[in-house]
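A protein chain is absent from this complex, but the other protein chains hold their places.
Letters are used for the chains, namely A and B, taken in the order the chains are written, and counting of residues starts over at 1 for each.
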Amino acid sequence: MAIASDQSSEEDRMTPQFEKVAEKKESRRGFLLALPSYVYLIIFFVIPLIIVLVYSFATRNRFGGTDLSGWNLESYERIAEPIVRTILFRSLWLAFLTTVICLLIAYPFAYFLATRRPAIRNVMLVFVMIPFWTNFLVRNFAWRVILGNDGPLTKTTEFLGLGTQELLFSQKAVVLGLVYGYLPFMILPLYAAIERIDGQLIEASRDLYGSAWQSFRNVLLPLSMPGVIAGSILVFIPSMGAYVTPEILGGAKTTLLGSYIVTQFLTARNWPFGAALSFVLMAIMLVGTVIYFRKGGRTL
Amino acid sequence: MVAAVQLKAISKKFGDVVAVDNVDLIIEDGEFFSMLGPSGCGKTTTLRMIAGLEFPTEGSLSIFGEEVGTLAPNKRSVNTVFQNYALFPHLSVLDNVGFGLKMKGVDKKEIKVRSMEMIELVQLNGYENRKPSQMSGGQQQRVALARALVNQPKVLLLDEPLGALDLKLRQEMQVELKKLQRDVGISFVFVTHDQEEALTMSDRIAVMHEGNLLQVASPEEIYETPANKFVADFIGRTNLLEGTVSDNQTVILSNGTPIRASSNFSPGTKISVSIRPERATITQQTENGDSLSSINGTVETVTYLGNARVYNVQFAWMSLEVREENRTGVELYEPGTPITVSWEHDAVSVVAD
Partner (left out) sequence: MSTAVEPRGWAKLALHINGWFVYFFFYAPIALLVLFSFSNNRNVGIWGGFTLDWYQEFFNSSNAQGALSNSVKIAVVVTFVSVILGTMSALALERFTFRGKKVFDALLYLPIIIPDVTMAVMLLLFFGEFFELLDMAFGFQLRKGFWSIVISHIAFNISFVSVVVRARLTGMDTDLEEAAVDLYASRWKAFRYVTFPQILPGIAGGALLAMTLSLDDVVITQFVTGPGWTTLPVYVFGLIRKGVTPAINSISVIMLLASMILVVLSLFAERARHSV
């Protein structure tokens, strides 16, 4: 068990490299643990990513296939076309709108949650978690049922004497579906951020002659900013790439980037263009996320 | 006799930070040995190196003559009581105590017998099926002790084990730990930042500061003749008066006052004179006192402690602290009173800067 025999002099037994050797052994253990996932992600994530990049510079041939030879920037140039630009800005706008609406609903809600007694708070939190875990497709479909012709909403508006509503297949319906789908993503990080704030800070602010609004503006909001940013990213990213919601609740005039990309692959069969669009979409997300982490965000 | 633990020229670096700097140390078998110092002084790192939880960057470390520098912790015959006990929350007290034996592959029946013996020794019988979270801090502390001692380690390492307890419980545990150490007869290596704790319990104390070992000695020696200014200041309360050695019997304080103090420093050396507050006395100011063992000053403040009074005395450029026990007949001096602070000549010790 002893590292060296008794004969060798004690001075030469422990030298700096022993510590190094032990560290290296540890390092190798860690690496081996990570290795399977590392390799998996390189094969099934990084390589596919590179393939998309390669495709985005390729050319579509006459038969709807892709020629990997003639490299060009045509697919990226097409993004400047009016139709594509409209779709891109529409997606950005609707994702932004969704994020703002979620924020306006979720912030007071998260604060409301944080002021409840702990026992009640936990129960209330569970009922926010349930929609978070529930099938997204089904939840969007529920709105299709509600907004449909002669559906419950029309019945209600007619009963109230407001006439029929024609929300379905409009941009409003898409935003409604997105807000419904992603609201829990906003509530949870906001709640986590607000709950961490010591209530005495607000009391101190009030004690120091701050009005309710000033206390919110100067104490609560800055302290809960990490939650605001985390929640906004969590809502903005999937809204921007939304595909299911506009397919179910939207119509011809509400094509968003996500659906447009899918169309390029499944119907239009213009793979290079679709690849270029997905790459642009991903770039927007990555820039947003990097900014978030740079600003000191820790959790997603 | 072989030393229980021997460190030879041990250094530990974390990146560029030197946590322990070239430390030589011998811990004898069967002694209660404390490592004392402010947080970040390297005492815990030293303990963790003995345990094998850190490996030294340089030097040699042996336990009962066997070199263990980079031996894995599970192959060392030492056990640790962790700062926050580190009891396994998912296991009962019995399983916590039996953990080490189970890992060693001891027969199940024997594990149970030995664990129960140990639980009895730390007076926790009846608690063996509880989870750690259902016990008080003091009880958890006992479980941690039992869990370590059941393995019959050659050395027991304790990393500030009493830090989380309240004062009263801590004092009880100090006595109990000391008794336990005598009963089991192995050496305890006890890390603490509490000087009082170290003084009460230890056979010997090592004072550490910024990765260096400043003094290793018995509690009396450390208190009475501290090796340098840091040790004098860190152990107990003291008055440090700067001065220069005049000859081996006299020190000239920096305001020119001569004081009788014996030392081996060569004349002209800058030193400090340490006078413990409880070794000095306050009397009405007189002109005929022994001027080499007293100084004149004015009472600045009086702090009433119940069992004692602490006077802060204004003297020349500084303030001296004097502690008077609250016995019957002791005279009380009001702030502003001119008084004389005097001491027996053996109350003074000269410490290097």
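Just so we're on the same page, a residue touches a chain if its C-beta (ideal position, glycine included) is under 8 Å from a C-beta of that chain, and two chains touch if they have at least 3 such contacts.
Every value quoted in this text rests on a predicted model; they were computed, and no experiment measured them.
Of A:Val21, A:Leu162 or A:Leu286, which residue touches the hidden chain?
Spelled out, the listed residue whose C-beta touches the missing chain is A:Leu286.
Hey, which of A:Ser27, A:Asn72, A:Thr86 or A:Gln214 is the one touching the hidden chain?
A:Ser27
So which of A:Ile87, A:Val174, A:Leu188 or A:Val244 would be touching the chain we can't see?
A:Val244
Since one chain isn't shown, list which residues of subunit B touch it in the complete complex.
Residues of subunit B in contact with the hidden chain: 51-53, 72-75, 79-80, 82-84, 86-90, 99-100, 102-104, 147-148, 151.
Considering the whole complex, not just the chains shown, which residues of subunit A touch the missing one?
Touching the chain left out of view, subunit A contributes residues 26-31, 33-34, 36-38, 40-42, 44-49, 51-52, 55, 105, 108-109, 111-118, 126-131, 133-139, 141-146, 148-152, 180, 183, 187, 194-200, 202-203, 206, 212, 237-238, 240-241, 243-244, 247-248, 257-258, 261-262, 265, 271, 274-275, 278-279, 281-282, 285-286, 289, 300.
Definition applied: only the chains that are shown with their structure count from here on.
Report, in whole Å, the distance between the mean C-alpha point of subunit A and the mean C-alpha point of subunit B.
One centre to the other, that is 54 Å.
State the interface residues of subunit B toward subunit A in the complex, per the touch definition above.
8-9, 55-62, 66-71, 75
Residue numbers of subunit A touching subunit B in their complex, please.
1-4, 10-11, 13-16, 18-19, 21-22
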